[in-house]
Structures are given as structure tokens and as C-alpha cells.
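Below: one structure in C-alpha cells.
Each chain you see keeps its place in the complex, though not every chain is here.
By written order: A and B. Residues from 1 in each chain.
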Amino acid sequence: MRIVVNGQSLETDAATLADLCADLGYGDAKIGTALNGAFVPASRRADTRLRADDRVEILAPRQGG
Amino acid sequence: MSPLSLYGEIIASRLMLGTALYPSPEVMRQAVAAAAAAVVTVSLRREGAHDRAGQTFWTLIQDLGVRVLPNTAGCRSPREAITTAQMAREVFETDWIKLEVIANDDTLQPDVFGLVEAAQALSADGFKVFPYTTEDLGVAERLLAAGCEVLMPWASPIGAGRGLINPYGLRAMRAYFPGTPLIIDAGLGAPSHAAQAMEMGYDAVLLNTAVAKADDPVKMAAAFAKAVEAGRLGFEAGLMPERDMAQPSTPVAGTPFFDLNHA
């Protein structure tokens, strides 16, 4: 199915948000995740199922003012 | 100088620094050190799968040994700000959040309606909210009612470097909330601006562009550190009142009178 990750459309087989992060290679990177505008804690990624057209944000620390 | 307490925590420095816009991470590191900042602001941005830029930055920040204050920069709605805040709490492992809900790109000024709404939700969710706001007293009262224990009014638009464009309004705000920690956030361009804010009784200042975009950011960080101390000491020492007329400093009594006609 096609979903949107960080604004980029992509094809994925991942069933859950945890699978997606693993498939994309984030591994143990320090990231935060959101699905369709709502925060998904790391502890909930494994039971957060993905659906076609879902919009995922994967964010990491950056400079800020 | 008297200590600063924010949400029950003693903060060792009244100068808070942003981490963006520096020529290099190393210059940023040195600037934070030169500023003797105890709090730095950070953000969350999209991470490509193989960048690891976030990890690198995070390691750098952790080595600074300072508190981080994540922001919600770029958010336009309470919903965006709340989600960003929740992600930041997990990633940065802190319940402090610098809450920005922006009204428009020209001024990057707070959308005070979205700000109050997000502040209510986040405070209820256990966050310690540092709201980026204006000098509007009514908005400030709603933020306090929402659970904020600190307010961060702007001096002028983010990145404008114009200093305190409405000193009258900021003076009124300080007088109206004598017991609330007030931090000037955004718009300071020169050390004298920081000193002026502190002399007015503001508790701290937060800035970024003025240091990061100086020709020599590390030296400028030191300059602001001294300016903040200067202003705070000046506030504590009690400024002389302005006078309309001149008044001699050198004693008038005993002034010689050289009678020139006689000579």
C-alpha cells in the first residue's frame, strides 16, 4: 500500500508503525513519531497498524531558537 | 545576583540561548559555553532514515551539560503544537516546552488564541509550558489561568533584532505580574537590548539570531552574558531616577571664584 512518510509518498508492506521504522532503517535512532497528526509514543508503535494513505511523521532533534 | 527559579527549579543563568543558525556545531558549542547558558532551545524536524543528523545533534547537545527547552517552532495550530510537544517530551525526555503557535509568516507573532488553547491542553497533560506570547495583559492572564507559571513575551519579531519595540507595554507587563517569571524571547539584537530588559525587571532573556549571526558568535555570546548580568545587577542595585535638568556631580560648595576683573 502507499502511505506518506515525512511528506514523501512511498510503497510499504509494513503492518505497523514499528515495522515501518525498522524497514526504513531508523533502527535505534532518536526519533519521535506521529500518525495522521497524532503523537504515537515509542511504546505504542508495535501495535499501531498502518492503513493506505496514512501520513506518518518521523522527527528527530534539531537546532532550535 | 539573586537566583532564578522556573517551575520550581533553580536555573543558574538568566541567559537562554537558541542552537540554530550558527556557522558550525563547534561555534555553537563554544557560544553556549561563552554565554554560560543553563538552558538551550532545540526543535524537532523530519529525519531521513539514514541521516542520523538528529543523533549527532543530540549528542552534541548532551555534551553541553545544559537543560534543553524544546520548542514548537513552525506550528500554526494548537493541534500541531500539541503533537509536536508530545513528541518532544518523549525525544528530549523533558516536560518543559517552549510553546509557539504562529499567526503569520511576516511577523511570526504568536496566534494568541491558538496559544492559549494549546497551553491549556498541554498544562492539563502535565507539561511545564513556556509560552511565546506578546505583551498583551489579557492574554497573559489567560495563560496563567491555563496553568503556565512562566511567560515569554517578545521584544520584537523573531530574527528582527530591533530590541524592545514597545517598552511601555513591557514595563506595564512587568508591573502587572510582579510575581511571575517573565522572560523576554525574540527580537533582541544587541547586548544593550538585553541589559534594558533586565533593568526593567525581566527575569531572563532568550535569544538566538543576535548571537548566531554575529560576525563572531562566541564573542557575542560573551557580550550578551555580561549584558544580562549588567542589567540584572542594575535592577537589583536600583537605578537613579531620570531628571529633566542637569545636576552637578562635582561638589558646588568650595568652588573657587577667580575674580578676573580684579586681575
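Things to note:
The definition used in the following text is that a contact is a pair of C-beta atoms (placed from the backbone, for glycine too) under 8 Å apart; a residue touches a chain by one contact, two chains touch by 3 or more.
Everything quoted here is computed from the prediction, not taken from an experiment.
Stoichiometry of the full complex, written with the labels used here: A x4, B x4.
The rule we apply is simple: only the chains that are shown with their structure count from here on.
Of all residues in chain B, those touching chain A in their complex are 18-22, 28, 41-55, 57-58, 61, 70-71, 73, 79-80, 83-84, 86-88, 90-92, 158, 208-209.
Those residues of chain A whose C-beta lies close enough to touch chain B in the complex are 6-7, 24-26, 29-34, 37-39, 41-42, 57-65.
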